[in-house]
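Encoded as structure tokens, here's the structure I'll be asking about.
All protein chains of the complex are present and in place, except for one that has been dropped.
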Amino acid sequence: MANATLSYDVLVVGAGIAGLQASLDLADQGRKVLLVEKQPSIGGRMINLSKVFPTLDCASCITTPRMASVAHHPNIDTRTFAELKGLRREDGRFRATLRQKARFVDGARCIGCRSCEEACPVLVPDEYEHGLGARKAIRIPFTNAIPQLALLDMDHCTLCGLCARACPTDCIDFLQKDADTEVEAGAVILATGHELTRMDAKPHYGGARLPNVLSPMQAERLLAPHGAYGRVLRPSDGRIPDSIAYVQCAGSRDRSLGVPYCSRVCCMFAAKQAMLLSGSLPTADITIYYMDIRAFGKGYEQFVANARAMGIHFVKAKVARVTEDADHNPVVRLERQEDRGLPEEVTHDLVVLSLGMLPGADPVLEDFAGVRAAPDGFLESPQAPLAPARTSQPGVFAAGTATGPKDIVDSITEAGSAAMEAVGFLRRLGEGRP
Amino acid sequence: MGQAAVVDPELLKAGQGNGKKILILTTLASSYPGANAVGQARLSYSPDTYIFRVPDPVMFPDDFYLQCFDKGFGGILVMSSGSDCPYEGAYQRLSARIARVYLKMKEKGISTRRLKLTTICTVCRAAFLKEIAEMRKAVAGE
Amino acid sequence: MNGTGRPGDNQLGESTGDVRVGVYVCHCGGNISDVVDVKALAGLMAEYPHVAVAKEYPFMCSDPGQEIILEDIRANRVNRVVVASCSPTLHETTFRRALQRGGLNPYLYEHVNIREQVSWVHKDDHAAATRKALALVRAGVEKATRLDPLEALRVKAERRVAVIGGGPAGMSAALALAGAGLPVDLFEKGPALGGRLLEMGRVFPTGEEATALARRLAEDVAAQGSIRVHLGGEITRVDGYVGNFEVRVEEGGSQARVKAGALVLATGFDHYLPGAGEFGSGDAARVATLPEFQKALGSLPAGKVLRWRGREIRHLAFLHCVGSRQAEGLNPPQADGKVNDYCSRVCCTAALHAASQVLDRFPGTQVYDCHKDIRTYGRGHEAYYEDAAKKGALFFRYAEDALPEYLPASGLLPARLKFRDVLTWMEEVEVPADLLVLATGVVPRAIKGLVESLKLPVGADRFLQEAHPKLRPVEVANNGIFLAGTCQAPMTLDEACAAAGAAAAKAAQLLSQAEISLDPFVVELKAERCTGCGKCLEECSYSGALKLVDRPLAGLGATPPGPEGLSAAVIAVNEALCKGCGACVAVCEPRALELAGWHLDQFEAMAGAIAAS
Partner (left out) sequence: MTEKNFNAVREQLKLAKERRGPAPAGLVEEVKEQARTQKAVLEALDKGPLTVPELAAAAGLSPRKALWWVTALRKYGRVAEGPKRGAYLSYAKNAEKP
């Protein structure tokens, strides 16, 4: 190889809250970290939330400072819009192939001014708003994205050139190509996160088919301080909803979906969203249909008690299906468990399906020497009771939802533990006894 | 990109326009980035507003506010970090201090509407604009 | 404009020498210059007092832009720099580094935001935007002329960590720290390492023997030469502050003192002990707590029916939420007058794990489970619930508005648990219980001495209070003290071990260098101005950051003579404990206290410049 391969102490894959925290916990100990994120911004799912339970801190308020610390840390190199394409072990170190996806923008020259975005004539449903809002074909991914660099979605570009003409720094490069690079590292932390179960995983719940049946992330964007609509409206016609229902376990605790486990966060985010909804729509009726309320974290029980006290209805019921009437009002067919369980139908303005968590799709794991997934699909942690961050491969550690559903605080804690495992591994490596 | 702005030098030397100046005290952790978010969203507010950033406005003594009124500021908005303030007890101390400043303002016959303590987070764009609009009204009413 | 002219203030040309400010206005490629007349701005600033040069440039942050500043430092003897451009959150560090490269102290820099807070928000009125930018840049120059060079604070730190508590979390933390190369003192008040692991039976989700895990951890600890284990000692006091703690421990009749740069608290939990008669407790043959049952379960020989204290248990009932999720007005209050309104997190899974083991090994025993909610949230936990249900356990959900009632055995009737069952439409049921197992919750271990000597924050639930429940779960407000495991909240074993790792990570970061580097933006004292009035002490939230000390009088001009004329009280600042909020600055009339980098006279001058613009 003519090119010298960049070398790091630790490669952290995934820049959600777990990856950010693990990187900081390593870098603050003087370790050199390469943080790789496949999305165009760091921040993961947390930066996309409205507020967090149980503190009701605004999610972007408390995530952006942490993102900024990572971005400015002298010991952390960050690559966004980059994917891990391969990882192998050689002479006791890990070698990774990274694919830098083309942004079609020169990152060194872009000043984040959005002139290109203003000029672009193509509107595309905005993935950051989960389809509720719109973006341009070239855009800064979202207001507090880090880095503040534009990126062009070539699939929606007509090559009209208006963006290039508007750019004050001539930074748009329509000819940019994906580029692979090799890096090496002594240890690896996988913070590859999670996906949600598909909206149509339970077709009888109407997800992805009925316009007023939303995913939890769409509901977050309804509630976020500068979300798609800037307020809570229902997507079918922009009406301010008066009756909103949550269907719990709509993607968890269900063997038929291959998700027999509990997704851990849905009870709490439903209670949180319900509280926020009742704050912005004081007269609205809000109901949570649930099997068990799992408010097990610190301060969570009291949080749910507050939600009940605010008048949120918690109804223990089995939801059979969700249909809609002629005005697109979702109709929930259910059996209450606290009453004589006769089937009944309740009409709401808006229904949120509390989807479950699935392992974050990461194709690399398939050819990833020695790192196994458990039968639930998440990374196996064979030494779980005492060393939960260890995977089946020495030197590769896991943090956050890579090893199963987890809330933010548990992800942060585990990230610290993964960082310490990596530090210990590096020292043993240095002493020649990995 | 538009034309580079050229402003008549007389307009610059003419001092302020019609409005009295509003001083806005913001925190490094919350309200200063909050003010930036307003700009990032290309929203707009009155230009007679001057933003200072400090670790926490709890550092300003009572006199600081009174002197600013003496110097000619029409209003002062104190945008604190509130409950997510990184400093223990700072918000309580600050609000106690502002309460004392109110008493002194009353003694001096300065309308207490010209000073307001509020909390602004890093993405409170609407609240930021609302506070400025309200303070503008308060200042104009003088 | 020349400051407020208080005697002794940072008068220009006095302590700062010949002040020569360089002002640089950025166009931001049109983002600023389309709205603000940058040429006029630079032109007017060039005439402003103390400004040596004022320039405008399309991209100040670019390499050629920074080079302009470096050239002016070299050739034009610029010694203060003001850049008017985007938000300081984007490029303040960029320009501070440029100053450093040019040989200037990086803190002799002031950043003026004329993009996010001027051109982007006032684009419809170019004159007003330019006027505002001018006023802000003038204010920036006023501040810059009053800046002092700053150096990062350094506190010498003991490169050693004291871990208090020798259970799984304490041992894990000690191992992680030793793994990172830090020497550790591990304190366990019991006779052996292991803590609660020594009495846990089998652990979920792997089903391993808890004592075997404890042994493995203890062996790993023993194999680490850098961990000193203190067994059976009583910690009598802990003093000090970040970098410099001292743990006093009484070991075998003698006092030992151990120095440490950081503390990891792994003081663990206690099981909730039911009150006398609470759900039949006290009837030892018929009512057991879940921890008692778990501990004994492993050693009970398998058979058709479970035998407990000589009796056949055909009907075994578990009751959840004993000592947890208590409701005011329903449950009798605890010793401190409050109820335990929190969820203990681990008991649902532990109960179902036990139920599933019973159903496996004693197929003739009927298991009943009486709960409010089943909270088998963790990885593999739900499987115990499914397994118990599949093997025939019957589940009841008691109504939350009344406590289940324990009915003792009488005549031919066995003991029973009576409640209204939500799942059968609020019917009143009586569940037979030859043995009733109370799934008791978790309460924090009492550590009053530590809490008092270290002034540790304690939450309403009596657990130690983390700095932020979401983002900083293993830190407390006190610098240098970290929380590992169940002293902070109820946790499973793997969660406690993860928290231990996270706490170790924080301690290791703190002690990664011989000196702890602290932000320079703390309170600085001009001792000659201090009158010893002590008002600042009342204003300070950080215990020990400020204190009154005796100083010899000579040379303290502002201090009134003491009665004996020998010494007077003055304030001393402990920079390691100061967080730099500035609350004390506001009440210090003689201005003896100032926040480094954020002096009041700077702000007064800035306000003056803006008012005069």
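We just call them A, B and C in the order they show up, numbering each chain from 1.
The working rule: a contact is a pair of C-beta atoms (placed from the backbone, for glycine too) under 8 Å apart; a residue touches a chain by one contact, two chains touch by 3 or more.
Because the structure is a prediction, the values reported are computed rather than measured.
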{"item": "Touch criterion as defined above, residue of A:L233, A:L257, A:A305 or A:L429 at the omitted chain", "value": "A:L233"}
{"item": "Touching residues on subunit A - with respect to the absent chain", "value": "118, 121-123, 125, 132-134, 136, 154-159, 161, 164-165, 168-170, 173-175, 211, 228-231, 233, 235-240, 242"}
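Rule of thumb we're sticking to: only the chains that are shown with their structure count from here on.
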{"item": "Interface with more contacting C-beta pairs, comparing A-B to A-C", "value": "A-C"}
{"item": "CA centroid of subunit B to CA centroid of subunit C, Å", "value": "31"}
{"item": "Inter-centroid spacing, subunit B versus subunit A (mean Cα positions, whole Å)", "value": "36"}
{"item": "CA centroid of subunit A to CA centroid of subunit C, Å", "value": "24"}
{"item": "Where subunit B touches two or more other chains at once, by residue number", "value": "1, 33, 40"}
{"item": "Two or more partner chains touched - positions in subunit C", "value": "29-30, 89"}
{"item": "Contacting residues of subunit B [partner subunit C, same complex]", "value": "1-9, 11-12, 15-17, 21, 23, 32-33, 35-36, 38-40, 42-45, 47-56, 58-62, 64, 67-68, 71-73, 86-90, 93, 97"}
{"item": "For the subunit C and subunit A complex, residues of the former touching the latter", "value": "28-31, 59, 61, 89-90, 93, 168, 172, 175-176, 179-181, 203, 205-206, 208, 213, 216-217, 325, 341-343, 345, 373-383, 386, 397, 422-423, 425-426, 461, 463, 468-471, 473-474, 488-490, 493-495, 497-506, 508-509, 512-513"}
{"item": "Interface residues, subunit C side, partner subunit B - complex", "value": "27, 29-30, 33-40, 44, 87-89, 113, 115-118, 120-132, 134-136, 139, 477, 521, 539, 541-542, 579-583, 585-587, 589, 595, 598, 600, 603-604, 606-608, 610-613"}
